[in-house]
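With one protein chain held back, the other chains of the complex are shown just where they sit.
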Amino acid sequence: MPNVWAEMNGKPSDMKAFKYILLVFFLGLGIFCQAQEDGEILKPQKGIFLLQNATLVTVTKGILENSDLLIADGLIQKIGKNLSFPDAQLIDCTGKFIYPGMIDSGNRLGLVEVNSVSETQDFMEIGNVTPNMQALTAVNPNAVAIAVTRVNGVTSSIALPSGGLFPGTAALIHLNGYTPDQMYGGFKGVILNFPSSARTSTYDTRSEEDVQKESEEAQKKLDDIWEKAVSYHRLKSAGAMLDYYPEMEHLSKVIAGEISLMIEANAAVDIRRAIKWVKDNNVTAILTGVSEGWRIAEEIASSGLSVIAGPVLTIPSRQSDRYDAAYTNPGILVKAGVKVALRTNDAENVRNLPFHAGFAAAYGMGKEEALKAVTIHAAEIFGLDHQIGSLEEGKMGNLFITDGDPFEPRTQISHLFIQGYKIPMTNRQIRLYQEFNERSPGLEQ
Amino acid sequence: MKHIFNLLCLLLASPFLVVAQNAPNRFVIKNGTVLTITNGTFPKTDVWVENGKIKQIGQDLKVPANITVVDASGKYVMPGIIDAHSHIALEAINEATSPITSEVWMGDVIDPFDIGIYRALAGGVTVTHAMHGSANAIGGQNVTLKLRYGNTDPLALRMQEAPRTIKFALGENPTRVHGRGKNIQPRSRMGVEAVIRNGFEEALQYKKVWEAYETERKQKNSTAVPPVYSLRLETIIDILAGEIIIHCHSYRADEIYMLIKVCREYGIDKIVFSHVNEGFKVAPELAAYTMGASIFSDWWAYKFEVYYSTAYNAAVLTKNGVLTSINSDSGEVIRHLYHEAAKSQRYGGLSDEEALALITINPAKQLGIDAFVGSIEVGKQADLVIFDSHPLSIYAIPQMTFVDGIKYFDRESDELDQRLKINPSELIEPIFLKEYDHNCMQNVDFYFTNFGRNLFEHRH
Partner (left out) sequence: MINYFLHFKISLLLCFMLGRMGFAQSDPTGQKRITSTYLITRVTLIPTPGKILPNQDILIRNGQIVSFGSNLPRPAEALQIPGDSLFAYPGFIDMANKSGVSEPSIPEKPADFDPSNPPDVQAGIHPDVDVLEHYDPSHSQIVDWRKNGFTIVHKVPLGQGMLPGTTGLVVYGPPKSNIIIRSDVARYAKFSTVGGMYPATVLGVMAKYRALFENARLLSRHQVIFASNQRVKIPDTNPVLQSLIPVLEKNKPLFFETNSELDVRRALSIQREQDISVMISGIAEGTLMIPVIKKSGVGVALSINLPEENKQEFSAEIQNSEREEKLKKINAAYIKRLSAAGEYEKAGIPFAFTTKHLDKDKLFDNLRLMIKHGLSKEAALAALTTNPAKILGIDNMTGDISPGKMANILLTTDTLFFAEFQIQYVIANGYLFEYPLKDNSEKNGKNGSAYWEYDTKTSAGSASGFFEISYQSGTAKGSITYDDPQGEGKITSPMNDLKVSTKRITFSFVVKTAKEDLTVAIEGDVSENFLVGKMYIADYDSFPFTAQKTDKPKP
């Protein structure tokens, strides 16, 4: 717990320090601060911030003790020891740790408000082939869940459309900003739900032959559509004036290599087929889901494709599998040489990403790899590692300050920065806590 | 069966064990950090189990020479975790055709072959409260289970000492299933209260009729003819008489308040609220008049009635004196309830003791079984879990789980495939990408809008 009271009772040497204390007192303490003034509005704050004397867990450049980090103009300007900068707001991080903001590589955060209320669901559109649907358009920057999510250190996430063969185009968003464009993080991917040959759950009572047959038909459908897209692309590149066909237009962008394909495949046989399909069609792709990746880890490694795995906290894909199959999956992939990023695939509890990572770490992935899976590896997979994923000078100011390991539930996060903005450590859930912890009036007899 | 397999494993070269074997439910766990829950934490301490019960706790215990030794050096020992809201090990969940179904009993549909039982054991859970679903305002009677996986007799999983409990449900689920789905009351929260009151009043009326009959029948040359028998109303009479603990699925603060009022009116004080996402808003009332709240760690926003939830629920309830437990209502979450309890340390700063109590002694009290389980105390049943590190750490991995002193889970030596039954016709197993079963709205999922639209919904 930050020792604000000691600082308050000490003698501030000058007004600046005193102002800083007040600032921290009002803005930076969230749950520990019971003294929010009525009418006080807590907003993300742009400015110059000097984080002093922290242990920097850079991810890419090792652990730097007793170091300072300067945020200005939305970026990490400088990392070093005993930094100073005029007009910087000082944040004393003695005994604390700074981590790069975590990236959740797949979820529906911002695309749905209340799951059972269909009017609030914006991640699924009608039609089997709808790659032109832009998740970014439908993200609600003011979704209540966003503020709930980021206080756990998740600063960026991939918004996923779902449903159908090509549900749409996913986008990476930073969890700050008031318009989707302000949130947009610079990566888009067209999703392909690879035809599944698995029997999905105990309610699926098709015979073995039917399962096989239907999966072959679905595969054929995919190939047909892809062939059409390839032709479309060829004609267009040759200068043809073709009728408006947005679905093909978008797929042709994938064929042109302008946009990545994110291929969702979970059963081992489907992953295998997807890998082959990628090779045959020569596209740039990322594998997502990959629940049974552990069965064919070497094959995935040889394919050179990166994997977005998760959720980690889920049941094994088969009843005969070992109980911890989903926990151990990312670790097995990493050991085989696959680059792995993690996702929660959740909507309102994306805040649990560090706990998914913690379980993956405990069950074979190791803490270091697990941390990379939610920071630099995710950034690399999305081609954004020059901007995010680690604490390095010049990268975006996405980071948070903790009193310990962010994967551990008992750790408290005291400060959070996204795109260089200092984010108020509050949200509706915290405000409800503050209002009701000592309800007044209390019990009426 | 499985016990014999475990015995064989004990005899083989396992790093923890000395070769010496007698009864399967007697052993000593040596030299672990023992988290008793009720009496503090003791490092380098032994726990001696005889005949399935905890015989002694202390340092360097003098035990018989031939007793099995489980070496827990560097490890943590805690009581078996208790899940006060679960649907694993059940063949059916919801008799959703009537808003009051107090007559049905989950003990009729125990499924001892559910792989979910083993997975829960692997997460340190030893006792589950197998409940009726939440489709009805007054649901069916629940059954408290001990996870004795490997027994093929369903009733062998029943915890004999557990008192009777029954499921109630308020809010969106019963109003959706009956009101919006079938045009039967209740359709609104007004109707939920009315249906429950009707049930209570009808039961009282039925009781009068039967008492009159029994009195008349005892007369000489009586020609009293018996009234109609209703197992449903008989059960509600038992609720009113305090013989059954109500566990009520609820979310909104106002509906929780409603039922507290109704129960006070009818003299019912054996009530536990379940899920109770807005419990923090009526914490003082819950503390004063009920047996507490059994909640999720952090689920919210999957329905409108949980939109205004907070993950700080556990902290607010605990700090206001409400007996609080954390449950799973899921075959997936039950596997890491120790982690769910740890979240209360992030959201509200509960202490280690407070957090661990949420999954041990507190749910034991809410199920009326705290005299037998829920803490490591001499005389209690030997439901124990050994962790390789402190259970509230994200990196903790359960190693062994004991129920009544018999080992049902051993991470080192258990086979990968723990199914008890294999279907000879099923060459290609189904693949589960999500836990579809084991939740409150099972069998009635179609009452949710857009069923099938989204694979990833919660249904609770």
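To keep things simple, chains are lettered A and B as they appear, and every chain counts its residues starting from 1.
Keep in mind that, in the parts below, a contact is a pair of C-beta atoms (placed from the backbone, for glycine too) under 8 Å apart; a residue touches a chain by one contact, two chains touch by 3 or more.
As the structure is a prediction and not an experimental result, all values here were calculated from the model.
Shown as candidates are A:268, A:308, A:342 or A:373; the residue that touches the absent chain is A:268.
Residue in contact with the omitted chain (choice from B:55, B:182 or B:411): B:182. Per the touch definition above, the residue from B:25, B:45, B:68 or B:101 contacting the chain not shown is B:101.
Chain B meets the missing chain through residues 91-92, 94-99, 101, 103-106, 108-109, 111, 132, 140, 152-154, 178, 182, 184, 223-232, 417, 421-428, 443.
Just so it is clear, only the chains that are shown with their structure count from here on.
With centres defined as mean CA coordinates, chain B is found 33 Å away from chain A.
By the touch criterion stated above, chain A contacts chain B in their complex at residues 31, 108, 113-118, 121, 123-124, 144-145, 152, 162-163, 198-204, 208, 211, 266-267, 289, 291-292, 313-324, 345-349, 351-352, 355, 358-359, 361-363, 405, 407-412, 428-430, 432-433, 436-437, 439, 442-443. Contact residues on chain B toward chain A in their complex (touch as defined above): 115, 118-119, 122, 172, 280-281, 283-285, 287-288, 298-304, 307-312, 315-316, 319-320, 331-333, 335-336, 339, 342-343, 345-349, 392-397, 416-419, 427-437, 448-450, 453-458.
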